[in-house]
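Only a single protein chain was left out; the remaining protein chains are all shown in position.
To keep things simple, chains are lettered A, B and C as they appear, and every chain counts its residues starting from 1.
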Amino acid sequence: MNLGAFLIRRLWQMVPTMLGVVLLVFFLFNWVGGDPAYILAGKMANPADIANIRHQLGIDRPLWEQLLIFVRQIVTGDFGNSWATQEPVSAIFRSRLGPSLMLLIPMMLLETATAVAVALAVAAWRGSTLDRALMAASTVMMSISLLVYIIVGQYVFAYLLGWFPVKGWSDDFWRNLTTYAVLPVLLGLMVSIAPSVRLYRTFVLDEIGQDYVRTARAKGLSEVRVLLVHVLRNAAIPIVTNVLMGLPALLTGAFLLERFFAIPGIGREIILAVERSDFPIIKAATVYVAMATMLANLLGDLLYHWLDPRVHLE
Amino acid sequence: MINHMGRLLFILLLAVPLTGVAAAPEKVLHLALSAAETGFDPVMTSDLNTASIEQQLFESLLTYDYLARPAKLVPRLAADMPTVTDHGRTWVFRLKHGVYFAPDPVFKGAKREVVAQDVIYTLMRFMDPKNRSPYKFLVEGKIIGLDELAAAARRSGHFDYDAKIPGLEALDRYTLRVRLKTTDYNFAHAMAQPMYGIVAREVIEAYAGDTASHPVGTGPYHLVRWVRSSRMVLERNPYFRHETWNFDPGNDPDSQHIAALMRGKTIPQIDRIDIQVIEEPQSAWLSFGKGELDMVGLAGQFAPLALQGDHLRSKYAARGIRLDRISDPSIAYYFINQQDPVLGGMSPEKIALRRAIFMAQNDEEMIRVIHKGQAVRNAYPIPAGVAGADPDYRSVLDYNPELANRLLDQTGYARGPDGYRRMPDGSPLAVRYTSSLSSQDRELDEMMKKALDRLSIRFESEKLKFPDMLRAERQCRVQIRLSAWIADYPDGDNFMQLWYGPHTHENNASCYQDPQWDRLYERTLTLPDSPQRNVLYHQLARMLELKGVTKVSTTHIRNVLSQPWVLGFKAHPILPSVWAYLDIDTARAPRE
Amino acid sequence: MLLSVRNLQIGFQTGKETPFEAVRNVSFDLPECTTVALVGESGSGKSVTALSILGLLPNRITRMGADSRILWRGKNLLDQGEAELRALRGREIAMIFQEPMSSLNPVFTVGEQLMEGLRLRLGMSRKQARTRALELLSEVGIPEPGRRLDAYPHQLSGGQQQRVMIAMAISCQPSLLIADEPTTALDVTVQRQILELIRSLQQRLRMSVLFITHDLALVNEIASEVVVMKDGQVREAGSREAVFSSPEDAYTKALLACRPPLGERPMRLRVIDDFLNGHSLQDIPLRYRGSDPADEIVLEVKNLEKGFPVREGLWRKRLFRAVRDVSFQVPRGKTVGVVGESGSGKTTLGLTVAGLLQPDGGEILFRGENLQVARARDPVGFRRRIQIVFQNPYASLNPRFTVGHILTEPLLLNDIGGTAAAREKIALELLSRVGLPRDAFMRYPHEFSGGQRQRIAIARCLSVKPEVLICDESVSALDVSVQAQVLNLLQDLQDEYHMSYVFISHDLSVVRYMSDQVLVMHDGAVVESGDADELFAQPRQPYTQELLSAVPKPWNP
Partner (left out) sequence: MPPNASPGLWTLAWRRLKRDRVGMISLAVVVAYLCMVFLAFGGWIAKDWTREVGVNYAPPVFLPDDQDPTAVALVKPVAQPDQVDLYGLQDPLARQLAQIRAHDPVGAQQPIVARRLTLPLGGDKWGHDVLTKVIKGSETSILVGLVAAILATALGTLMGALAGYFGRWVDDSFNWLYGVFTAIPYLLLIFAIAAVLQQKGVSTIILILGLTGWTGVFRLVRAEYLKHKSREYVLAAGAMGASHARRMFIHILPNTSHVILVQLSQNVVGFIKSEVILSFLGFGVPVDVVSWGSMLNEAQNELILGKWWQLAAAGTAMAILVTAFSLLTDALRDALDPKLKY
């Protein structure tokens, strides 16, 4: 079927999912999300103040009305202002996205590049000692908790050895990329790279077993060409989609790094929002990330189709 | 694509060693906040971190002397101290002339002077329901006519700032008269709060809805960059009036040393203040160690690193790092909800139970193990450095598990077959301790568990997010909790009101309503800081103990470390920040 | 001599065990521009031999015999380095495989794959390569090559894919083409065309062909020399005439004999064992098959319709009609054969009749009663009346069950036998009935060969005493020798229990042999039907005629 129709249908299918997400989050957080009025009211607040604040935040309205407002916010994309700081939510996320991506994209690129390279290598020498050694090493690497990596890494590499700044963030893109992001990214890689290596290895191995590889060899192509052109081109299909669909999760997943290295990213923002019961931000975060996830999946499918002529848009 | 990524990897790895950018000749102060700020509209903020910045952006009528101890009120925007007449009911403030707001587009390039009307507007804002100000309690119910205005606004939904009220009158361009409903000697303290920094009406109205990110004040600094809950950069306010550093050091050697260094310098000396938010104390401490931060508040758990006993460890002293160590004007106190079905009530066995629980708390151990010695045992509700404090006060609730157990045996809390005590009527007994999710609080949970184990009373833990905890507390649903209070202003009343019956559902978290106590308290309100008042305070404090309402446990010690190139720093008990009074020795400071 | 293989010895080393001997001192010669056929059933080592010539076996686990030699124009390929071998591959020796679909790289266009060889091996420029590729495509008889060149493999039919493979193989004018079961995966008509193509190319390009197959009949059509292999050894080798007219080896004889002949219909087919332990090879009485008005009708299918929804455009779904208005009757104790090429809807028909798919239209009458209604009324009772034996003997038995479990479960479900002991007894009887040892009872399917599994599957059906047995390509996946055994078994069972068969297959000779009546299906519809013998003797429909003419002719001197 043609692309347009496919897109329309997929976008249409997103609606019920989005609805589920919205309802779940809305009711969970309305039910147990805590009442921000009490912090906002300050040390000496009296019930009248509390009531006044609740009124201003609109949390004294009936649930269905609040839900309606929520839905309108999603449609208009305007989630109002943060309860904690009166700042427009959209502005907050705009300022948070950059740093998150700054961690995210290098991490993803490095991860994919190294993982693919290693995967190809070990697949080429599958069953050899190199293969087993690398696999074992990666297993050990991913068996250590990220928390430990961060604590020790920050202490050793930043403090004792002083190779990196201990924490921080600047306004200068290159400075961030070359100074502040380096250690967090590397520490992040420690845990994230091993699983991808293992996964991609299986992808590559699956392809190496295929008949067309035998054909390519029978044509007298060099092993290198067989691997880098015929095998990789096929293995790239699951790899690319895998990477793509992993992205949104990472967006919020880096909160540990963000907290320890004082990086103003989204994950940290969400934790802050939850601690302050800053509902507008929680709502926005959920919706944004949910959207991102679903779009990433859609994009993944499109890419899949584009990379693999056999796949038909369904 | 692979070799492309390879190149990127290469860049990143090469990039590792080289840090820092072009050197700047100016004096820059690098600081860290332990928690995110909450926006810079003074009327809406309440937390210390934000206040420390607002202290530099805005100016209140009065402030506290930098060096004087105990804290002493001095004029800031006011030309001199207010004249107070008819038993502290009428206050007249005269403003300094030629004080200008920091430049802002709203003023269209013109210099905008501060006048009495601005003060009136500022005070009125606190009562505007729209602003839901956390600090309006300092003026609420005090100024004649203001509360009526607020009531009207609540009805109409619109606060009439142009209204003339008897409580707030501008006698001339620079003179303001405030009329209070009742005697209140603490009004001066209210006018010294950073939140009561003066703002310009046109600015507030121009940025209506987003005032939080457009702070325009008269302070020595103005905000030039703000990455929310991450980074704030202050630069000296070009329009700041000429002020020179001359504070009276008294006879304290440190102060004299500082005065010698700083006297005669114009305020402020430092051109730029670069502030970052660092939640993880580990990160903050490590980056101070590397000289990335110029000053750091030493988190309790790291004290042993920097301190030997109460002195700086030699390796830091050798580096010229300075330690400022003062006891906070704060108390940490256990309270028990007097309305709780299990623990509440005034029958002897209930009182005994509560006092036993209090007596089982080992404050010394808490100070040693959790606060790493960075706190002192203080049993009196009013901490040192606050008017009405009594360092010699002795508690009846000091750690004494044996007596506590005896008391319980005596009043019929027999141990059941499972080894845990039962209520006198034989029904099961468990104490629910409420705390937040932070790791610090986890240690406190362990303390409480140990304490209750000593009494063989069953321990239950209730973990709540901070807002939920506050709500539970205000609704008298908490059973027992270790709470803390830090002085808004250095007067005992700011503490004693914590148990005032009418403040139940506000900040009388123990929900203690005792006519006898309340009457005594009300009498203290009519008195200025004086021996008579102290007598009453002692009775109030003792009554809280005897009835097992509360146990004041400890007072924290604030340790501030500053790098050798930071000049003129002395920790102040009340002022949230004193950056304007500092200087930096650029010769010693590391080049950026 | 172009290629001569001398006592080739190939073992595979997996883990610590002693290597598994796939090929044991095989020797044969392959002269210039001739076609030699390497014949053998699965596991005979024919493909391994072929791959070893190109050195395409996984070196890590392959163990070559010490004195094995593969002489290419006199020099031994086994002691050539990887580089030399690669120089040979594609240039001198080219190869095509059984599965054209999976043998082509799915993500590159036909053109890219064709040109890759031309540019890398012959150093052609892009333009030259493209023009050459076009020539090649037209040479292997692909219509409008211009369009095909930029098509992806999956957009071509199986036949065209195999043609592309051949085009790739001949692109560098090799002197030897190794064709490993090149037609096995194709329909008979296509098979015919591919054979023609290979033969003509062989002559035009004056190259040699090593043709590997399991089907003697094909050999007869293409090869001049034949090498028969079994269990990794050469059983017989010689000119086509010699091998076909006077086979020496019992196995060869068996292979020749156990294909059901198109002309006559013996009572039972001869099987390997008959030859190996020299049973009476005297002529077997013939069997008559055909319909008879007296037949009692067990199953009647009326205007059966079955379709599958295919998404089209935004929301619309089109119905793909897999079975269109099919009607037939199945008499008691007789066989209705259903023949057709892949995609003709014969399998769907089978599943629908078996009740595993719900028909969209028409009705299925079992002894005059609508089956759906009957099943609704008495699910257990009616389900078992019609059973089905599937094609793939590997997928049709639950690998986690013991054979005993597989056989007793249906009994349990249809509460036959009563006690566990009784059910076990029945199961054991069934085992012996389908000719399996008692101890099979406790074993697992993976321990059995394809033929044995098919027997187990049949036994499972018998256990519920069905009246109609649907055999969906039930013997197609089996080697010919095994095929014969299973066919005999089916015949015997029919004689014994008077079951009715619906015998579905693409193999005309098998269908003709088994059936009383035959339906020829094409695109879901029945194009022709009638008594087997008449229909095969003088087919009326052109499609049927085409089918029949495509069937490889057996050796007749």
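FYI, contacts are C-beta pairs under 8 Å (C-beta built on N, C-alpha and C of every residue); 3 or more make two chains touch, one makes a residue touch a chain.
On a predicted model such as this, the values are computed, not experimentally measured, just so you know.
The absent chain, not drawn in this view, touches the displayed chains A, B, C throughout the complex.
The omitted chain makes contact with just one of the residues A:Ile105, A:Ile271 or A:Leu307: A:Ile271. Screening B:Thr182, B:Thr266 or B:Ser438 against the full complex identifies B:Ser438 as the residue touching the chain left out. Of the candidate positions C:Ser102, C:Thr402 or C:Ser476, contact with the hidden chain is made by C:Thr402. For the chain missing from the display, the contacting residue among B:Pro166, B:Pro304 or B:Gly320 is B:Pro304, taking the whole complex into account. One of C:Cys33, C:Leu428, C:Ala525 or C:Ala550 touches the chain omitted from the figure, and that residue is C:Leu428. Touching the omitted chain from chain B are residues 281-282, 285-286, 301-302, 304-305, 308-309, 346, 348, 351-352, 355, 364-365, 368-370, 373, 394-396, 398-403, 406-407, 410-411, 436-439, 442-443, 445-446, 449, 459, 461-463, 465, 535, 538-539, 542-543, 546-547. Listed by residue number, the positions of chain A touching the unshown chain are 16-18, 20-21, 24-25, 28-29, 31-34, 132, 135-136, 139-140, 142-148, 151-152, 155, 248-249, 251-253, 255-256, 267, 270-271, 274, 282, 285-286, 289-290, 293-294.
Where chain C meets the chain that is not shown, the touching residues are 15-16, 351, 354-356, 379-380, 383-384, 386-388, 390-392, 395-400, 402, 404, 409-410, 413-414, 424, 428, 438-439, 441-444, 446-447, 457, 460, 464.
FYI, only the chains that are shown with their structure count from here on.
Chain A and chain C have Cα centroids lying 49 Å from one another. One simple way to say how far apart two chains are is to compare their mean CA positions; for chain B and chain C this gives 86 Å.
Centre-to-centre separation between chain A and chain B, using Cα means, comes to 38 Å. The multi-chain contact residues of chain C, meaning those touching 2 or more other chains, do not exist; every residue touches at most one other chain. Listing the residues of chain B that touch chain A in their complex gives 2, 5-6, 8-9, 11-12, 15-21, 36-39, 41, 44, 46, 129-130, 132-137, 154, 209-213, 225, 227-231, 276-280, 282-284, 286-287, 289-290, 292, 465-468, 470-471, 474, 485, 488, 505-507. By the touch rule above, chain A contacts chain B in their complex via residues 34-36, 38-47, 49-50, 52-53, 56, 81, 84-88, 92, 95, 106, 109-110, 112-114, 116-117, 151, 154-155, 158-159, 162-169, 171-172, 175, 177-179, 182, 185, 259-264, 268-269, 272, 274-277.
Within the complex formed with chain C, the chain A residues making contact are 1-2, 5, 8-9, 127, 210-212, 214-223, 225, 230, 233-234, 237, 307-310, 314.
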